[in-house]
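Reviewing the structure listed below.
Shown here: the complex without one of its protein chains, the others still in place.
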Amino acid sequence: MPDQLIPTSAVLGAWVATGLTLFIYSFLYKDNPLFKLGEHLYVGVSIGYSVVLVWYTVFFRLLWEPLMKDIAAHPAALGTYEPVIPALLGLLILTQFFPRLSWLSRIAFAFIVGFGSGVAIPRTVSSYILKQIEDTVTPLITMSANGLSMGVDLASPQSGINTIILLIGVVSVLFYFFFSVEHTGPGMVTARTGIYFLMIAFGAAFGYTVMSRMSLLIGRFRDLITFAGAEYGYATPVLLLVTVLSLAAWELATRRKTGGE
Amino acid sequence: MKGSLKDLARRMIAIDRRIIFLLIACATLLPLLNPFGLPIKVSPEVKAVYDYMEALPERSVFLLSFDFDPSSKPELEPQAVALLRHAFRKNLRVIVMTHWITGTGLADGVVSQVAAETGKTRGKDYVFLGWAPGGYALIISMGQDLYKAFPSDYSKTPTLGMPVLEGVRNLRDVNYMVSLAAGGAGIEMWYVFGKDKYRFEMAGGSTGVIAPGLYPFLRSGQINGLIGGLQGAAEYETLIGRKGMAVAGMDAQSATHFVIIILVVLCNVFYFVLRGDKGKKA
Amino acid sequence: MILAPLFFFLLLIGGPAFAGPPTSPEGFRVLDTPNDAGKSLSLVWKAAPSDSKDRTVQVWVAKSPPAAFQKVAEFPSNTRYVRTGDFPWWAQPAGKGDHYLKLPSSPAFPITDGKPYAVKLLIREGAQDVWSEAAEGVSAPNYFNTAQVNNLVFVLAFTGVLLGSIAAARRNPHVYLRRIAGLDAVEEAIGRSTEMGRPILYLTGSGGMSDVSTIAATVILGQVAKKVAHYETTLKVPHRDPIVMAVCREIVKEAYVEAGRPDAFKEDINFFITDDQFSYTAAVDGIMLREKPAANFFMGSYFAESLLLTETGASTGAIQIAGTDSDHQLPFFVTTCDYTLIGEELYAASAYLSREPVLVGTLRGQDFSKAFIMGVMVIGTALATVGVMLQTDAFNYFLDLFRDFK
Partner (left out) sequence: MIFLKRQLPLAITFVMGVAFALQYYIPHPVSEEAITKVSDWMKIISGFALVLGIASVFHVHAVKIRRQAPGWGYSGVLFAAIVTTMAVGFWSGGESKADGGQTAFGWLYDYTMVPLQGTMFSILAFFIASAAYRAFRARSPEASVLLVSAVVVMMGRVPLGQTLLPGMQISIGQFIFKIPGAWDITQWLMNVLNSAVRRAILIGVSMGSVGLSLKIILGKERSYLGGGKDQ
């Protein structure tokens, strides 16, 4: 492969990215100034980024541009000025900063929360309750040319046996979250079943999450490996050394300080 | 002899966790530097997404929503790349957007890169709409009128009249939709406020953290397929026959999983050694 | 069972002879598509025994009064039936087994509301074809989606149950609620902190004041604060949301007054750190490592920070009690904390401890509804199975009530 020249900005970027990555990883040793520096930079950059995007997307593209266009087209029409209503409501939210006027923000909150609650109710019932009941309530047996049969293949999620297991699981877990009766007698058996189901699901989720977190680590390590190359000026090894040395210096300094007290 | 065993167990169980950190770092690093390439098995839930895409006729409208930000990039970017490669290869019209403000730059980068490598042009074969606020409210408004929800795309080109959006008025004209989600504003929101009402077929791609919670929706057919985490991405890469970042990462994934499993087994061995001890004292 | 192969046999032998020339469809009607926003018509006609894949149906439409008819659809005559599950029994556009076709407005043939349209069917088999009578229909937008009436009834019934149980709880807030295991540990944890002379750390999660879990967390905080005031232990509550902090300050103050120790209350029990996830986590971890609280409480909703918090807490040897409805984080709380209130147990705990009528009533109302849903699932599965055995649709009168229709 011929040597491809990497632009200076990318090399510089590699150094910055590597440095910041290592600063954050220094938290694994313990909380330290390098980590705090990286962390505050992170918060700062993401806030700055959001401000810029909100400005261009909300105020410019959704509010200002359509409004100006409509005003130019039909300055007299009432509908033209309609985007002013949400803008006013939005301004009401900002009264939060002025304690004497902050009650005004309640009007805006009432608007948002009222709309959100109203919109959510029928949709939640439809997608999260009725649809879920519908899929749980299925016949355990099927009718085919050979007559009635019940699927016992565990590997097929829709088989009769799995339908029964699913039903037992859903009902016993729901029962575990039932607070009006004591868990004794048959209730206890059901609730215990529910707990076992819960624990299996939590275990599975834990296993799945391990995968997720490890992927993130793999992604970061891959970048570090790329940036360790000669074309990036050996950013990773150099900065790793710098980080370790600074940590050691910091550790020494704090020890001396606490030792002196 | 027995006492020393218990001593060892006691010491091992209270081991400095930084040693574990080091083990994990090695288990990740070594396979990345020296991959061993194990075969990838494809699950039915990933196959379902692939099959549906495969069956779509040319120039169908495919909407891909990047509902994540850089914090989940290593998991979801490979999924996005694989899906986009597949869509472009099938000559679908691709619409890309994001609900997460901090994911905007990432989404833009991924789409431009994949489009460039497959020779697709912005505005004709695909469009990146960018980010808009509102979450579920944005989906409702896209369901009624796409051009009101996104008057212009990310590069400030007006969306109305774009060749890629020809004949697309709203979400009802979308043939297939995939939400790549890392959390709250994602797959479930797209189902409840989008698919449920505007009747397009959809699937989900998610991080490993939220994937288990999406299985009930998969069962009930609310989503027709699910790509879960890096393994899901690796499966999709295998299906389209272009191994990429995900397949390359799976060896490291295998190694770290086994380190953790060995740690768990060891921890239980030490625990049982110590437990016998307590039993005697009681 | 014996009949089936026989029938098949007959079809095979007698198929062509049976079919004969295509006949005009019976009972052909055009109606406004029910339960929609308009701009669409529905066609209904009776199924014929001679329908087959070789016989096709063409749909021809014209603006009335008859302009030229134009073809808009074509399909085999043994498709487009009303199937079980498409429509609930209370909103069937046609009888079961009839043909049903929805004809939406399209660029090729736009349909306008309020205008009459004439529709004809052309049945064709081989070279022979026959026209149906023309039928007329008018499309209109509807004001109510009758197919979703079960959803509305569910919402109204739930509202009724909820209001009823809240009213009942107002009369008697001490209705029976089962004991929740994790709650016994609360007292123990506070006692231990007192003995060791170390503080108690209480987190209310990352949610705002409109989260159910945050509300529950603040209610439980009130009860914990009461006991803390009683034992004269130190309490620390770091916050991520200024509004939640303001609410908690009031709650803790009230708790101290109720415990008879208003003098011990300090404003800085509740303090704000930052709203950023990881800065907050790092700061709380710092507090754990420096001040070594004897008990950590994690109530409310959490995200990825959960493990960073509980792992650090565990390394300091504190008793850890968690309660959250963030199901994706529950595995970590369950594995790293001594006690965990799982999901709704968090809401229940707040009702149990405070005996606030609205909370107790809500919990009871949800229990009633949950019992109802459990019953529906068990009975429904049984009926659906029996339905398959007896080959009857009679049970759909019950089952359709709990399906999600559009």
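As written, the chain order gives the labels A, B and C, with residue 1 at the start of each chain.
Note that a contact is a pair of C-beta atoms (placed from the backbone, for glycine too) under 8 Å apart; a residue touches a chain by one contact, two chains touch by 3 or more.
These numbers were taken from a predicted model, which means no experiment stands behind them.
Considering the intact complex, the chain excluded from display touches A, B, C.
Only one of C:84, C:210 or C:392 touches the chain withheld from this view, namely C:210. Of B:40, B:56 or B:240, it is B:40 that touches the chain left out of the display. When the whole complex is considered, the residue among A:150, A:181 or A:195 that touches the unshown chain is A:195. Contact with the chain that does not appear here is found for just one residue of A:139, A:160 or A:219, A:219. Counting the whole complex, the residues of chain B in touch with the unshown chain are 15, 17, 20-21, 23-25, 28, 38-41, 43-44, 69-74, 101-102, 104-106, 108-109, 112, 132-135, 137-138, 140-141, 144-145, 148-149, 155-156, 208, 212-213, 215-216, 218-219, 229, 231, 250-251, 253-261, 263-264, 266-268, 271-272.
Within chain C, the residues in touch with the undisplayed chain are 35-38, 141-145, 148-149, 151-152, 155, 158-159, 162-163, 166, 208-210, 212, 215, 218, 242-243, 246-247, 250, 272, 274-276, 278, 304, 307-308, 310-311, 314, 325, 327, 331-332, 334-336, 343-344, 347, 358, 362, 365-366, 369-370, 373.
The chain not displayed touches chain A at residues 9, 12-14, 16-18, 20-21, 24-25, 27-28, 36-59, 62-63, 82-83, 85-87, 89-91, 93-94, 96-97, 99, 103, 106-125, 128-129, 132-133, 136, 154-155, 157, 162, 165-171, 173-174, 177, 194-211, 213-214, 216-217, 219-220, 223.
Simple rule for what comes next: only the chains that are shown with their structure count from here on.
Chain contacts in this assembly form a complete graph, since each chain touches every other chain.
With respect to chain C, maximal separation of chain centres occurs for B (centres as means of Cα atoms). For the pair chain A and chain B, the distance between C-alpha centroids works out to 12 Å.
Centroids built from CA atoms put chain C at 21 Å from chain A. Within chain C, the positions touching two or more other chains are listed as 327-328.
Shared interface positions of chain A, defined as residues touching 2 or more other chains, are 126-127, 131, 134, 205, 209. On chain B, the positions that touch chain C within their shared complex are 17, 183, 196, 199, 209-210, 212-213. By the touch criterion stated above, chain A contacts chain C in their complex at residues 27, 31, 35-36, 39-40, 42-43, 113, 121-122, 125-127, 129-131, 133-134, 136-143, 145, 147-148, 163, 167, 170-171, 174-175, 177-183, 198-199, 202-203, 205-206, 209. Of all residues in chain C, those touching chain B in their complex are 303-304, 315, 327-328, 406.
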